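Please read through the structure below; I'll follow up with questions.
The complex appears here without one of its protein chains, the remainder shown in place.
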Amino acid sequence: MTETQMLLADDPIWLVLIKVVALFAIGVVLTLFMINWERKVVGRMQQRPGPNRTGPGGWLQSLADGLKLAFKEDIMPAAADKRVYFIAPVISTVPAFVAFSVIPFGGKVTIFGEETVLQLVDLPVGVLVVLACSSIGVYGIVLGGWSSGSPYPLLAALRSAAQVISYEIALGLSIVGVVLYAGSLSTADIVAAQASSWFVLLLIPSFVVFTIAMVGETNRAPFDLPEAESELVGGFHTEYSSLKFALFFLAEYVNMVTVSAMATTLFLGGGMWPWPLSALNANGWLQMIAFLIKTLIFLFVFIWLRGTLPRFRYDQFMRLGWKVLVPGSLLWILTIFAIRAWRSTGGSTTALLVTVGILLVAVLVIAFLVPERKQKEQTIELASDFPVPPLDLKVPTKPARRKRRDRSVGTGRTREPALASGAPAKEDDDV
Amino acid sequence: MNVLEFLAQAPPPPAVDTVTTGEAITFWVLGPLALLGALGMVLARNAVHSALCLVGTMFSLAVFYIVQQAPFLGFVQIIVYTGAIMMLFLFVLMLVGRDSSDSVVEVLRGQRLAALLLGLGLAVLLVATIGPSLTSVQPVGLAAGDAGSNGNVTGIGTLVFTEYLFAFELTSALLITAALGAMVLAYAQTRAHAKRTQRETVEARLRGEHDRISPLPGPGVFATGNSVAVPALLPDGSIAPESISAIIDATPVQEAEPRAVDAHSITGTPSTGGGQQAVVDAPGDDREGVAGALAGTTGGRGDASVGGRGDGRPSGTEENQP
Partner (left out) sequence: MTPTYYLLLSALLFSIGAVGVLVRRNAIVVFMCIELMLNAVNLTLVTFARINGQLDGQVMAFFVMVVAAAEVVVGLAIIMSIFRTRRTASVDDANLLKY
């Protein structure tokens, strides 16, 4: 057994309970923080302040929203399947929290005299726990949509589930590279294997695919068509209100935190401080601070994407998931397996670098020198007199705006609003 | 040494793997749950409930695999079986099978009784076969993997790629064939023709394949009303004939007289007094002419426009009112 497993194997029950409560608290507090932070950051990106009334600086807004949701009327549609309607939000929420259990938050610490690590369990197949939890979380979506008893939630639920399942595959494939380099499926081992260099540098394509897949997995913008309010009301949670809706909401945000934490663990070295501050790695609690900072960076990227990018159409992101991410991941896995096999059977590194260099140069040369396909010109005859702009329209560039100062300088008077005095202003007459 | 000596050697006694208390509790809690799930699947009326009971059974089985030192297989059971295969079942059930439930009356006479008797017979036969082994077999247990490999995953990987390599290749060929077959079955019937892209649709529309290039004018597009009963006004002030509903009496709309648009009044820079006067008159003219449901808004707007001129709104907004 590894050191982490040995430290965790003799945890007394009270310590396990403390860790469970702490994980639950981290999930809920990070969710509340995320909801508020998202509204503020998106607001700032749109040049408005975001919520700033409730609490100091507006930071109690999400708490107030949660309390409001608890007091709302709990509606159950007449055509709903009662038991499944009731259990669907629970099925969505529970796996989201369970996935926290394998995430290595920090290093070795001593809690009340008991030496342990800041992790709940360290299974030898820890990474699969997170994948399994996201697989079960899909059930909440599908059952929530189906049990609402109305067609639009059902269609949105099926769409959403198809999206999540597709991006789960890309997620799993991007983890394969990390597992190969770390030599183990255990999350603590993966963090330990990044002591020399983080996998984000060694496995850049895997990191890119993982980031895109994690945004698609959590149904977040720009992949959030299944819950786009402008198109589908609310998607699978249309008929849900009050606490059940709050649970779906909670599940979505906790999922975001989980995949951000996974990205930190797999690619950014978990709780390790980067080079200038490496001395801080000795303290387990400081490692947890580093872990939280890195997770918050990923969460900020989630918010940033939501505030910046337009929404993908459903077939566009399914095409991205299946035709770009999955084949790309498979090719990358082939490449790293080939490189690894070459290196481990004693092949020379220089031969490898020369081969890779030649291949890259060849690809770039082909990409730049192959002429683009010419689009054939198609003349379109108009069928009626309906005014359409001409096909060779060139939009003129806007002339630079003349400063408003120029006019009042000449007249020596500020512009008056047009009819306040009841008489037309005669500025031009003075010129 | 010769063969007889080799055969005469007794094999080393294998390590005995006993069942821990935790495993016993897990078995006695989840075993009946798995059985209940299986029974629920067979007996449920609603097919989706049936699928959910099976999901419960599969989940219990996954826990059994984890408890029996097969963690990789347990999680693969959750990810693949529960997460993908049962999800596929649920998709098909929700799209296809919800309405078609079994009939309560059994068509074949005696089928249910015969099935029950045969099922019981099979169960008795199997239990009787296994029964004597319940106490006499000494399980060896898997410790931390076997065959010299450390860890469950590496052990399975080694076996799959050395001893069972041919089966692995055959299975992957089978998977590819199955995926291709499913695609052929699913798509062969839906795509009779190639789907038109957006660009082709636009070009077809401009070439005149439809009655009109643009959609019908909505009510109140160029007017101040949004009720279906209000006909739309074209940019030059006349009523659009296509927007008059055939089934609802149209509310009378006073057509605005087409008048020359004063560019300066649109941009808000007053040029002459005449432009101002025309703008002032416009709300007054049409206040009576608009549909009853919107009198409030238009009147309100008209009032605000006259009195609220001081708030700096460009006068062009009133100019847009017919």
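By letter and in written order, the chains are A and B; residue numbering begins at 1 in each of them.
What we mean here is this: a contact is a pair of C-beta atoms (placed from the backbone, for glycine too) under 8 Å apart; a residue touches a chain by one contact, two chains touch by 3 or more.
Small disclaimer: the values here were computed from a predicted structure and weren't measured.
> Counting the whole assembly, list the visible chains that the omitted chain makes contact with.
Taking every chain of the complex into account, the missing one touches B.
> Out of B:Val29, B:Val96 or B:Ile248, which touches the unshown chain?
For the chain that is not drawn, the touching residue is B:Val96.
> Taking the full complex into account, find the residue in B:Val29, B:Val80, B:Leu216 or B:Ile248 that is in contact with the omitted chain.
Here the residue in touch with the unshown chain is B:Val80.
> Residue by residue, what part of subunit B touches the chain that was omitted?
Touch set of subunit B with respect to the missing chain: 14-15, 17, 19, 23-24, 27-28, 31, 34-35, 38-39, 41-42, 47, 50-51, 54, 57-58, 61, 64-65, 68-70, 72-73, 76-77, 80-81, 84-85, 88-89, 92-93, 96-97, 100-103, 107, 111-112, 114-116, 118-120, 122-123, 126-127, 130, 133-135, 137, 139-143, 145-147, 152, 155-156, 159-160, 163-164, 167-168, 171, 174-175, 177-179, 181-182, 185-186, 189.
The rule we apply is simple: only the chains that are shown with their structure count from here on.
> Using mean C-alpha positions as chain centres, tell me how far subunit A is from subunit B in Å, no decimals.
Inter-chain centre distance comes to 19 Å.
> So in the complex, which bits of subunit A are touching subunit B?
Touch list, subunit A to subunit B: 81, 84, 123-125, 128-129, 131-132, 135-136, 138-139, 142-143, 146, 154, 158, 161-162, 165, 168, 184-185, 378, 380-384, 386, 388, 417-420, 424-425, 428.
> What does subunit B use to touch subunit A in their complex?
Counting only subunit B, the residues touching subunit A are 46, 48-49, 52, 55, 71-72, 75-76, 78-79, 82-84, 87, 90-91, 94-95, 151-153, 203, 206-208, 212-214, 268, 270-273, 276, 280, 309-312, 315.
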